[in-house]
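Got a structure for you, questions after.
For this view, one protein chain was removed and the others were kept in their places.
Chain naming follows the written order as A and B, and within any one chain the residues start at number 1.
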Amino acid sequence: MLNYTIRRLLISIPTLLFISLAIFLLLELAPGDPMAQVPLTVPPEVKQAMREALGLGEPVHIRFWKWIVQFFWTEPLHLFDSWFGTAWAEGQQRVISWQTRSPVMEIVAQRMPQTLWVVGLSYIIGTLIALPIGIISAYRQYSIFDQIGTFVSMVGFSVPTFFTGVLLIVIFSVKLGWFPSIYDTTLVVNDWSSFVLQLKQMVMPVFVLALYNAAQISRFMRASMLDNLNQDYVRTARAKGLTERVVVLLHVLRNSMIPVVTVIALGVPTVFGGAIITEQVFKVNGLGQLLITAIQANDLPMVQSLTFIFAVLIVLFNLIADVLYGLLDPRIRYD
Amino acid sequence: MKLRTALLGAVALGLSALAGFAQTEGDAGNPGGERGRDGQLNIIYWQAPSIMNPYLTGGTKDYEAASLVLEPLGRFDPEGNLVPYLAEEIPTVENGGVSEDLTSITWKIKDDVEWSDGTPVTSEDVRFTWEYCTAEGGGCAQAAKFDGIEDVEIVDEKTATVHFDTPKPYPYAAFMGGQSPILQAAQFADCLGPRAPECTEANFNPIGTGPFVVTDFRPNDVIQLEANDNFRDPEKPAFQTVTLKGGGDAAAAGRAVMETGEFDYAWNLQLAPEVLDQMAAGGQGEPISAFGTLVERIEMNLTNPDPSLPPETRATRAEPHPFLSEQPVRQALSMAIDRQILTEIGYGVAGRPTCNLVPAPANYAADNTDCLTQDIEGAKAMLEEAGWTDTNGNGTRDKDGVELTMLFQSSTNAVRQDFQALIKDWWRQIGVDAELRNVDSSVFFGGDPGSPDTFQKFYADAEMYANNFDGTDPQAYLSMYRCDNEPRPETQWQGENINRFCDEEYDALLDELSQTADLEERGRIAKELNTILTADTYTIVPLVDRGRVSARAMDLGGVELNTWDSELWNAADWYRIAE
Partner (left out) sequence: MTDRLADEPARGPDHGPDRAHAVPAGAVPGGMAVEGGTPAPPRSQWWDVWDQFKTHKGAMAGAFVFLVILLGVILGPWLWSIDPQAIDIRARNSGPTLAHPFGTDQLGRDTLARMIAGGQTSMAVGITAMLLSLVVGTAVGVLAGYFRRLDGILMRLTDLFLALPLLPLLLVIILLFRDRLRAVFGPETGIFLLIVFVIGITSWMQTARIVRGDVLAIKEREFVLAAKSIGTPAHRMIFRHILPNVLSPIMVSATLGIATAIITESALSFLGLGFPSDYPTWGRLLYDATDYLQQYPERVIWPGIAISLTVLSVNYIGDGLRDALDPRIRGR
């Protein structure tokens, strides 16, 4: 397994380089123009000069190379500098966003807190709710619990977040006035009352996202448990006199986790991709909002860097999932 | 003779400027008092500002946010008059500020204005601002405003003279309005040209003369500001701190001001009238509206966008349009439209039906009203007369094997899609079939020559969008429709003559306009140009004169919605109305 992991990590490097090239070419090919949001009153010559100032006049391969150098060399140096107070990256051009003319990574860091608070927490809550629901639904298949669980999760998944979000705002912000409809990213949590404020502004977006995540994961959990509850080893375990709790929670659960681990591992990177619609509805302005505004403004360095970070997480978590398969089911061998 | 008329024009402008100034200074209702007495002000812009330097961005959201901090020498007031801000007065030929030959303008800065760091504003800063925007490789978004400036001469510490290379009948483009404020030379000295983007700190937190200073700038998210201690009026601003939140959508912004009362001011709420009414019923705030020069229009393609044509000639003047090149067809299409209903459904009080491309200022607005009444029967008769009949009985008129079927495109936007559906319905009633297409606005308004869906490329028969002009003078706007200014493959599909309109008479009139300085005469020519494009040829089919709708909280006083400048132009005068 260790061999396999190391080999996979090594393969990841060319894979990621290839992915970054693919993303770059895709963005290059995609129609769009960083000047799209400039008013029509600005004459075309001025727009052309602005494009050239962004470096758009240079050939594709040079721009790709520049991005590689900036992202893989200058940015880590900067990070090192800021940790240890050195000045190695002095005077080197960092990855600069076209919209804000500021370093991309600083904005990304700025967006982390609200992304983790809202999207990350909702993912954890969603998973924590989904697992027991899935297990009980499968164990008591077709019980009232199962039926209600199925209904709620199916409706929760099929009604899109752009609708549930607005519905919650209308009920809880407009009519009842319990929660703010706009997320305050500048809120600093340093005492009890600010913590309560933070909780209040998080409730609705976290609920919407957690419902969506829980719906999906609980369905896979349930299906996979159902498959395993009928297997021979379950009968054997019961015959051995193991308690029902041990049989279900140890043997069956462990063997049912493979698809669930896959789904969860696929979901973790999307946490960092943000939740575009939910963030928009509640004005959370996390990484999802950052990505979508960058795409709309054709801010290529920002889109490229964000999607690449996203790609790294995807490769990493899929690797983690593959390693977990081996731990969950020792018969799985990759060598 | 020319000089004499120019003088008259300049005088007229100067006088109206003074009138505007007196009016805003009076500012009835503001009780006055010490700076910062009203605490916190919350503003929401559903498009989040990205940068505080208007020279590096074309986005309205950005220069409006910047206008809280940075100020120009003069602004436009809600009536479009010039109002001095950092300048003592608006220079005119009359007061000697503009030279008699119209090649220079001399600005005098007020004695008492200071930057927020306590240093005085000097003519050096004015000169620097010009250098900043015209520096090679800087990609200055407002470069067009500095066109024709030969030099900015420093006369003394507080006086600067701008020299033009040719006589300028309208010398107020540079240093006027929210898009071209004065930057502090000391702060931006190392940020010229290609180094402009490296000055992140300066671009996010510019030192200004305005009522507020930035305390925390989070790009595309939120800006926090506090009152400027060195602001020239000791009683202003009334608010100690300001939060300018960005993001979300117009509906959410309106809701936050008018229904939940979380915010005091929401910018640009383009929402269906009934949605706005419902929100206003929330009672926490009210919508406010004002009109500018923005006109929603249908542009007719005079060239053939047929996909089977080779890319070199498709949608260029080499291939005239099979039926839209006939005036009766264009006219019939315009006659079939009920602009009253469009306005009612899409804009409510924030819109007025119009038949003109230039709807304001009054001096330039023609009085065409023929199109305001819908005439389906007349349109049918007109097509009939032009030989377009339904020979094959498929419900669509045709002639010589050409069917009247159109591809009608627009950008993605709920109101535009409703308009498209309505117009398609009316066109069908006169026997014209339309296929609708909507394109994401970041593609539609982008200039990517590789995309088939940009409004410049115009691979459709008709398209709908809105456009306006900066300031109060429409010359540049009308010049867009000059022959040879059309987008075409040789120009990488850049160009502003979207319809590919080409008319010698029109171009001759444009030349005349550019040499005329007399205000009245300019108005006459502009009206004539406007009428050629609209009521005479139906090349452009204006639909709605669109106002700006924003919302303010009931207890926010001093707001004067301004469509000629930043909406936050007079934020220094805003105050909390006592309960």
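As a convention for this text, contacts are C-beta pairs under 8 Å (C-beta built on N, C-alpha and C of every residue); 3 or more make two chains touch, one makes a residue touch a chain.
As the structure is a prediction and not an experimental result, all values here were calculated from the model.
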If I consider the whole complex, including the chain that's not displayed, which of B:E136, B:D233, B:E435 or B:E490 touches that chain?
B:E435
In the complete assembly, which of B:Q40, B:N230, B:N394 or B:T412 touches the absent chain?
B:T412
Considering the whole complex rather than only what is displayed, give the residues of chain B touching the chain that is not shown.
251, 271-272, 274-275, 278, 307, 341, 345, 412, 414, 417-418, 420-422, 424-425, 435-440, 443-444, 450-453
If you put the missing chain back, which residues of chain A would it touch?
11, 15, 18-19, 22-23, 26-27, 29-32, 139-144, 147, 150-151, 154-155, 157-160, 162-163, 166-167, 170, 174, 216, 219-220, 223-224, 226-227, 229-232, 234-235, 238-239, 244, 255, 258-259, 261-263, 266, 269, 291-292, 295, 303, 307-308, 310-311, 314-315, 318, 321, 325, 329, 331-334
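Everything below uses one rule, namely that only the chains that are shown with their structure count from here on.
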Counting only Cα atoms for the centres, state how far chain A is from chain B in Å.
38
Interfacial residue positions of chain A with respect to chain B in the complex
29, 31-44, 46-54, 93, 96-97, 99-103, 107, 110-111, 169, 173-174, 177, 180-182, 184-186, 280-283, 285, 289-290, 293, 295-298
Which of the residues in chain B come into contact with chain A in the complex?
44, 48, 50-51, 53, 56-60, 137-144, 194, 196-200, 203-204, 216, 218-222, 224, 243, 245-249, 252, 255-256, 259-260, 262-263, 282, 441-448, 450-454, 467-470, 476-477, 491, 494-496
